[in-house]
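Moving on, here comes chain A:
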Amino acid sequence: MIIGLEHYLILGAILFCIGFFIALSKKNAIGVLIGVELMLNAVNLTLVAFSRFSTTEIALSTQVFVVFIIAVAAAEVAVGLALALVVYRNRQTISVDRTTLLKG
Partner candidate 1 sequence: MTTRYDAEAAAALVNDAISGAACVDGGDLYLDSTCLVDAVRVLRDGGDSDLVFLCNLTAVDYERHFEVVYHLQSLDLNHILTVKARLHDHEDPALPSLTGLFHGAHLQEREVYDLFGIRFEGHPNLQRMFLWDGFPGYPLRKDFLQMPGDVRAGLPGFPHEREENAWPVPGSVPQRPYHPNDPAPPSDVAAVEGEEAS
Partner candidate 2 sequence: MSDFGFHLAFWSLAAMTIGGASMIMVSRNLIHAVVWLVLSMLGVAGLYLTLSADFIAVVQVLIYVGAISVLMLFAIMLTPRAERDNSSSLKTAGPAGVVVIMVMIATFWVAIDTDWGSVREVALTDQARLIGESLIKHYILPFEIGAVLLTAALVGAIALAREDDEDAAVHAASLQAELDGLEFDPVDVVDPPIPAEPESEARS
Partner candidate 3 sequence: MMEIAGLSGILGAWYDFRDLNNLQRLITEWIADWGPDWLASIVTGLLGALGILGVIGPTLLVLIWVERKVIARFQQRYGPNRVGPKGLLQPVADAVKLILKEQLAPRAADKLIFFLPPVLIFIPGILIWGVLPFGPRMSVADLNVGVLFLLAVSGTAVLVIFMAGWSSNNKYALLGAMRAVAMSISYEVPMVLALLTLVVFSGTMSINGIVEWQQQEDVIFILLFPLTALVFFFAASAELNRTPADISEAESEIVAGYHTEYSGMRFGLFYAVELGNTLVVSGFIATFFLGGWWLWGLDEWVPSWIILLAKTGAVYFLLIWTRGTLPRLRVDQLMSLCWKALVPATLLFVVVAFVERTLLISEGWDTTIALPIMAVINIGLSLGAIMLFARVARPADLRRPARIRMAGAEIGGLRAARSVAARSEEPQFQVGGD
């Protein structure tokens, strides 16, 4: 068996779904953030796989795209964690169930 594009795509899909499930189901805001990171990684994996196996000129563009995604993910985590910190400070909890009030 040759390991080809499909293997990576399915791996990416599984990773994406796990991340999706975590993001949907976790109570803790940081847990949700972890799920989102997993989803982004799954997408990155898929993109890099396309870059490796594609013969068209997207081979390079996808990698550039991955670089951008990683940069944006870093920014997102920084802001997300700062938000979690503020929510914690205001509500003494970072459980997403209990921070339903969109105020103060």
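A word on the picks: all candidates are chains of the complex that A comes from, given by their letters.
Some notes on this structure:
Definition applied: a contact is a pair of C-beta atoms (placed from the backbone, for glycine too) under 8 Å apart; a residue touches a chain by one contact, two chains touch by 3 or more; residues count from 1.
Everything numeric here is computed off the predicted structure, so don't read it as measured data.
Checked against 1, 2 or 3, the single candidate touching chain A in this complex is 2. Considering their complex, residues 1-11, 13-22, 24-28, 30-31, 33-35, 37-38, 41, 44-45, 48-49, 51-56, 59-61, 63-64, 66-68, 70-79, 81-86, 88-90, 92-97, 104 of chain A touch candidate 2.
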